[in-house]
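Report on the structure given below.
Note that one protein chain is taken out, while the other chains of the complex remain in position.
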Amino acid sequence: MGRGKWFQRGDHNDARKREKMAENLWLKCPRCNEIQFAKDVERNLRTCTRCEYHFRLRALDRVEITVDEGSFEEFDANLYSCNPLDFPGYADKVKRAQEETGLTDAVLCGFARIENFPVVLSVADFEFLGGSMGSVVGEKLVRAMERSLQKRLPLVLFTANGGGARMFEGLLSLMQMAKTSAALARMQENGVPFLVVLTDPTMAGVYASYASLGDVILAEPGALIGFAGRRVGNQDMGMKLPEDFQTSEFQFRCGQVDRIVPRREMRNTLALLLSFFEEEAAANAAKSA
Amino acid sequence: MGRGKWFQRGDHNDARKREKMAENLWLKCPRCNEIQFAKDVERNLRTCTRCEYHFRLRALDRVEITVDEGSFEEFDANLYSCNPLDFPGYADKVKRAQEETGLTDAVLCGFARIENFPVVLSVADFEFLGGSMGSVVGEKLVRAMERSLQKRLPLVLFTANGGGARMFEGLLSLMQMAKTSAALARMQENGVPFLVVLTDPTMAGVYASYASLGDVILAEPGALIGFAGRRVGNQDMGMKLPEDFQTSEFQFRCGQVDRIVPRREMRNTLALLLSFFEEEAAANAAKSA
Amino acid sequence: MLQNLLEFEKPIAELDALIEELKRTAADPDRLAEAKASNIDFEKEIAGIEARREQVMRDVFANLTPWNRVQMARHPQRPYTLDYIRLITENFVELHGDRINADDPAIVGGTARFMGRPVMVIGHQKGRDLKERQMRNFGSARPAGFRKALRLMQMADRFKKPILCFVDTPAAEANLMAEEEGISRAIAWNLEQMFHLRVPVVAAVIGEGGSGGALGIAVGDRVLMLEHAIYSVIPPESCAAILSEFGRDRSRAPEAAAALKITAQHACQFGAADEVLPEPPGGAHRNPAAAASLLQTALHKHLSELETLSPDQLREARYQRYRRLGQWLDPQAMVENASRKAGKTKPETI
Partner (left out) sequence: MLQNLLEFEKPIAELDALIEELKRTAADPDRLAEAKASNIDFEKEIAGIEARREQVMRDVFANLTPWNRVQMARHPQRPYTLDYIRLITENFVELHGDRINADDPAIVGGTARFMGRPVMVIGHQKGRDLKERQMRNFGSARPAGFRKALRLMQMADRFKKPILCFVDTPAAEANLMAEEEGISRAIAWNLEQMFHLRVPVVAAVIGEGGSGGALGIAVGDRVLMLEHAIYSVIPPESCAAILSEFGRDRSRAPEAAAALKITAQHACQFGAADEVLPEPPGGAHRNPAAAASLLQTALHKHLSELETLSPDQLREARYQRYRRLGQWLDPQAMVENASRKAGKTKPETI
């Protein structure tokens, strides 16, 4: 899993390597070392056919395995980063990420249905600059939240934001933490549900804002979830850390996660939860739609 | 201090012994062992002249050192316990406590002023059945809370409820925890301040209800404060306990207490806090009164 | 066959064993023929013993002492919260964690459907075997448990879903760690916050209603008690150990249990509970499905009543429900009442 190395991977455009691997027929599980057909792994929702290790999912693949077929209608696809700090190298990084992922930025938002429950869906893609949150991600999330609020539809959000706040946009990225929290405060006040699924990895500014604010917080097994990576911050990480430090299981143990849900059960779990949150209005809307 | 022995003392009508001691000219400090004139201790607000050990205070003495002279107007003095469970020995205990303390039950409530701030004041007396909360205490506290709410006056409450809920009244005592919390919920909702001073001892059902619900919680130094006495409950207390277990200092360390305030500073500290909570209305009322 | 029988259940168990033996015999064609030859009518025999069993059961349960009630409430085979949730709700998704620093397995909770409506269910959970019992700390909740419960209640409140609480705990945890994590404040905070809830809350004491640990999730608009559940300010053992009346002797807990008046019937008399739900003959553990069914019916009835009230009405009624608890004498009020004579006579005590 390379715990604690996620940032480096994102930074090095591991995506490129990944794509090369994807062309490959074979895949080696980093946990159990089983070498297996890449196609079999794909068919298994990108989990190891032997040990159920959860490989990362690209945003569109996540959408596909989560929502009712053909129900996803993306919105706000056309927002672009603009390098507000003139940060060295940032423009190039964005351009390369766009080319390599086919995405405009790190998050997709849209309307969708899950087991016929209408929702607003937001899915991040780690391959786009570690799924980190800059102005575009923040704005897209807030627009999604505002649509949730306006239509009183639950927001279902998959994190996968490795780097947390996107440091290339400096303070503007930090402010997205407050901005998204503001929109969530409105949802909370108006009783519109927010379901979070923490996926590998979820760190720092993202985990310390909207990702921790779900009414319900689910997590995929074995995901890296935490506040500060070992090289970020100046804390002394020399102390003895538990085996499972900064994993889904650790966060569950510490009371931060409602359930750890294997990928193959995620859709069903979400549907059960959505049946709790369903409002008469929404239910009727669903029937008449 | 006899930590953990408070209940036994209360149960044994330590009050009688205490009164005998009070007749005595000399007093020995249980902490520093200094033998001193009882009068000197009285003059020192019943704290040791050498080490500032805080002796327990009778309710009326507490009122006297806390409020502006002559400002205390007691209300609801005439409620009496009625042994609703026919609990063996309870009626006698109450009668004896009434004779020995001159009180009708374990708590005094009334209007008062502290440094000219009008308040509702509630003071418990440990000598009355360990200051424990039965129906009368619960009812008197709730009436005090309702008066606070109605007049928008801060409620200042000194605990000294050794035994927590008064077991001789069984479930009715337990229900006083909910009843007082209900009244406090109304005060909270309406922004009427509740200041608690934890005094020796504050335990169990009292600490697990209103005593923990102060907007501000002060504590006298060295008071016994905790959930379960060592002989109450079936927990294993065999483990190594910290030196200061279940003291004011322990509870402060654990984030449960805002400040530890020596007796001689209490009045001033309360006044400073009351100046924060003062409302225009109350301020005007104070001026015109 | 039931395990872990209480002493007073044994006569019943012996008859149960006899009936079973006879039925097994009757099912064997050879033995049946034999019996017929000897003119023995199995059916009649069995019916006779079953009638006797009914009688014994009635006698036993008509004469339970308060201490027997304690034993029943703590019966190791008694259905627990998760049993009831499984039997009377659908779509249960257990939710975990207090969002502070822990998940406490001594309290469980989650979203579910109950008789067609979404509800939040919360309850103490004891363990069935030794390992689970330890894991669940015997149903004694730590601060994290009370915080989780409140988090879930407030979530239900936000989304306007009613709350069902199942109460079954010997007491709140009281060790050093519980104290360090603010057990008193955690309970107190729940008590206060539950009065803010704008949705119906129905609590059912299904086993042990142990003091503040029970009350911490049991501030309900209605509080129901299963027939053999108890509700007490202090465990009878501790009461006996403390009071000179009982020689400060834990083993005199049965006397303390009687003095404390901890039965469901008493809880109703004191106004702490609203209804006693009769259990299946011999107790809930002899027929969990029937117990669940009657609990379901009662919960549905009370919820349905409460659902007709507005949030403000609910909260006002909840306040008044607790406001009037307690019994005392007020001589002055009595005098005033007497002198008013024709006036409305409002008793000071309930």
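In this document, chain identifiers A, B and C correspond to the written order of the chains, with residue numbering beginning at 1 in each.
Operating definition for what follows: a contact is a pair of C-beta atoms (placed from the backbone, for glycine too) under 8 Å apart; a residue touches a chain by one contact, two chains touch by 3 or more.
Quick caveat: nothing in here was measured; it's all calculated off a predicted structure.
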Specify the shown partners of the omitted chain in the complete complex.
A, B, C
Candidates A:A106, A:L184 or A:A223 - the one touching the absent chain
A:L184
Given A:F158, A:Y207 or A:F276, the residue that touches the chain left out of view is A:Y207
Of A:S81, A:S148 or A:S275, which sits in contact with the chain we cannot see?
A:S81
Would you write out the residues of subunit A that touch the absent chain, in ascending order?
7, 11-12, 78-82, 84-85, 87-89, 134-136, 138-139, 142, 165, 167, 169-179, 181-186, 188-189, 204-205, 207-213, 226-228, 231-237, 239, 241-242, 245-246, 250, 254-256
Touching the missing chain, which residues of subunit B?
188, 191, 193, 212, 215-216, 252-259, 269, 272-273, 275-278
For the chain that got dropped from the picture, name the residues of subunit C it touches.
99-101, 143, 180-182, 185, 189
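Quick note on the criterion: only the chains that are shown with their structure count from here on.
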Linking chains that touch, what shape results: line, ring, star, complete or other?
line
Check: interface with higher C-beta contact count, A-C vs B-C, is B-C
Using mean C-alpha positions as chain centres, tell me how far subunit A is from subunit B in Å, no decimals.
52
Multi-partner residues of subunit B (each touching 2 or more other chains):
none
Can you pull out the residues of subunit C that are in contact with at least two other chains?
none
